[in-house]
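Excluded from the complex is one protein chain; the other protein chains are retained at their positions.
First chain written, first letter: the chains are A, B and C, and each begins at residue 1.
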Amino acid sequence: MPKRQSTRWPYRWIPLAVIVSSLLSGCGQHYTILHPAGPVGQTELNLLVLASIAMAIVIIPVWILLAVVLVRFRDNPRHKGTYIPKWQRSKFFEVMLFVVPLIIVAVIAVPTVQKTYALDTLPRQKDPLIIHVTSLDWKWMFQYPVQHIATVNYIKIPAGVPVLFKLTADSPMNTFWVPQLGGMEYTMPGEVLPLWLEANKPGVYMGRSGQFSGRGFVHMVFKVDAVPRTAFNQWVHQVKTTAPSMSVAKYHALAHFGYAGAESFSSYPAGTFPTTSHGFTLTGSSPMVMP
Amino acid sequence: MSQAVRHLELPEQQLPLEFADYHESIKVTGFWIFLTTDLVLFACLFATFAVMRYDFANGPTPIHLFHMGPLILETALLLTSSFTCSLAIYQSRAQNKTGVLSWLILTILLGIGFVGTEVHEFISYVGLGATWHKSGFLSAFFTLVGTHGSHVTFGIFWALTLVVQLVKRGITPRTSRKLYTFALYWHFLDIVWVFIFSFVYLVSMTGGKMA
Amino acid sequence: MADRLYPSHGTGAMNQVELVENEDSIEISSLAPHFAVHKFPWRQVFGYVASLVLTAMAFILVINHVLPVSALVSVVIALAVLQAAVQLGVFMHLRESRGMAWQILVLGLGGFIALCVVAGSIWIMMFKSGVA
């Protein structure tokens, strides 16, 4: 029996060791979600930390309790616990088992509700930049309705300014996700959904789709380049003057199955973004031909 | 939940025939549970219709399509068949075989009338170009109403097998239990129809937006 | 009890078996069965008339457009629910069973879920976001 005792240790400590080392290595730059670069991502991270602490308060004591029980009450002549085969009720425990988790749930639930509403409203004092996002098979198309320019697979945004993305799809569903700026949201055909994000410092942030959309799904990545305001304005001017314009034929080509690199367009045809939630006036995808 | 155990009020011999046989009575319980699965199935179709009811995609809208005439006829036929079906059960409790058979056959005929009217209605819609391919709304409409219609059709065939069994075997615990479960099914379809004509037809015909 | 899984058919065979506590016992008194016995099918006639009246009311309200739309919709729904209650209570013998009338509980749960499905779907598909 003591032998079995010793074999049980590794299995309890391996996960713990892994978790501890993971927390330490969480400092690595690769842990994008732990290194937000904007208020939305920061709020989400704060909640993650809060909830994780609350969960640790639950998990760790139960692990310890389990270990203690297994040592004390093992069927072994040397075990310490007293045998009480008919003990099956305890008012104290029954109430506590209910109340303590309830409190912990409340601790997480209240900020969850608050932040859910908070993240659904734009900060009022700042004017947002609006970007229309359309996921196509298998590329991202971005349109700046005010500037009336368009890009593919990359965007430039001014740092320190909230950006309101309006998301839709002319393809199967994807999710629009820039981990360092904040959480993702679906792009869906026939529906336009809002999502706001903000970069509070200049930098290049990777974006990708989080929802499988077929063969080319892994290639649905895009770059978000946050630059100072003036640089942004310059860039807009440059695109307006030097980039080609997007023709209807070009839109159809983009909407067709295939991959694309980063592209810029000085203008785009009307009707390529839905005005109502009832779909495109110009529908791109033509019947299926797999690349 | 009380731990106290009370006994059935009626002694076994006085239970209706459907429940007199222990195992047959279990089948009634099972059938009720089946009906609730069907209830949820229809709820899902209703939900789908509800969320797609404005997805006309430039196709016809309910105000263009639906008419009171066939609707009233279908409703009257089905409500009446529900009544005749309940009389068949009443007669089976009275051990009156001819009574059961005649009410059951009348129920079947009314059911056929219902299905016939509905098929006619559907054909006229398709004639107007309102196929289910046309729009999400029409897909949802045809599927919901059509699922109900095919349930009724199945019920008609089921009732026909019951007629044969009743003629052959008379009213026994087993045949009467089968009749009883059929009646549950039939009345259940009636309830579903009530919701169909209320939600799908009447509410759409008001043209109003539901909350 | 030993031979209760498949007793032979016909009431005659039943008397050799004494009524045993288990399957016919009632633990939850609200689920106790109830049987209605009448000389003339009054209940059925009542049910039929009631269903016709309720239906007619719904149709007349819609044809005449007497109510504002939202009120009209609520009334039509209320009438449908009433109608369902009539069918269940009168025609479907909801409270009949041997032992506890489990179907009441199961149906209640089913109704709750059906409601969640329909109301939930409508609510979710409204896509009411505050950002825009």
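Methods note: a contact is a pair of C-beta atoms (placed from the backbone, for glycine too) under 8 Å apart; a residue touches a chain by one contact, two chains touch by 3 or more.
Criterion: contacts and distances are computed from a predicted model.
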Worksheet item: Absent chain per UniProt: "NADH-quinone oxidoreductase subunit N", "Phosphoribosylformylglycinamidine synthase subunit PurL", "Cytochrome c oxidase subunit 1" or "Succinate dehydrogenase flavoprotein subunit"?
Response: "Cytochrome c oxidase subunit 1"
Worksheet entry | Chains still shown that are in contact with the chain withheld from the display | A, B, C
Worksheet item: So which of A:Asp120, A:Asp225 or A:Glu263 would be touching the chain we can't see?
Response: A:Asp120
Fill in: Contact set of chain C toward the excluded chain (per top definition)
1-8, 20-23, 25, 27, 99-100, 102, 106, 109-110, 112-113, 116-117, 120-121, 123-130
Item to complete: For chain A, enumerate the residues touching the unshown chain of the complex.
Response: 4, 7, 10-12, 14-15, 18-19, 22, 25-26, 28-34, 41, 43-45, 47-48, 51-52, 55, 58-59, 62-63, 65-66, 69-70, 73-75, 79, 81-90, 93-94, 97-98, 101-102, 105, 108-109, 112-113, 115-117, 119-120, 137, 170-173, 175, 177, 179, 182-186, 188-191, 193-195, 206, 208-215, 217-218, 278-279, 283, 285, 287-288
Response to the item:
It is residues of chain B that touch the chain not shown, namely 1, 3, 5, 25-27, 29-30, 33-34, 36-38, 40-41, 43-45, 47-48, 51-52, 55-57, 59, 132-140, 142-143, 158, 161, 164-165, 169, 174
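The rule is simple: only the chains that are shown with their structure count from here on.
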Discussion item. Between chain A and chain B, what distance separates the C-alpha centroids? Give it in angstrom.
Written reply: 47
Fill in: Between chain C and chain A, distance of the C-alpha-averaged centres to the nearest whole Å
45
Item to complete: Could you list the positions in chain A whose residues touch two or more of the other chains?
Response: none
Discussion item. Quick check on chain C: which residues sit in contact with 2+ other chains?
Written reply: none
Worksheet entry | Residues of chain C touching chain B in the complex | 4-7, 9-11, 14-15, 19, 21, 23-29, 32-33, 35, 37, 41, 44, 47-48, 51-52, 55, 58-59, 62-63, 65, 69-70, 72-73, 76-77, 79-80, 83-84, 87-88, 90-93, 96-99, 102-103, 106-107, 109-111, 113-115, 117-118, 120-122, 125
Worksheet, complete the sentence: Within the complex, chain C is touched by chain B residues 1-13, 15-17, 19-23, 25, 28-29, 32-33, 35-37, 39-40, 42-44, 46-48, 50-51, 68, 72, 75, 79-80, 82-83, 85-87, 89-90, 93, 172-174, 183-184, 187-188, 190-191, 194-195, 197-199, 202-203, 205-211
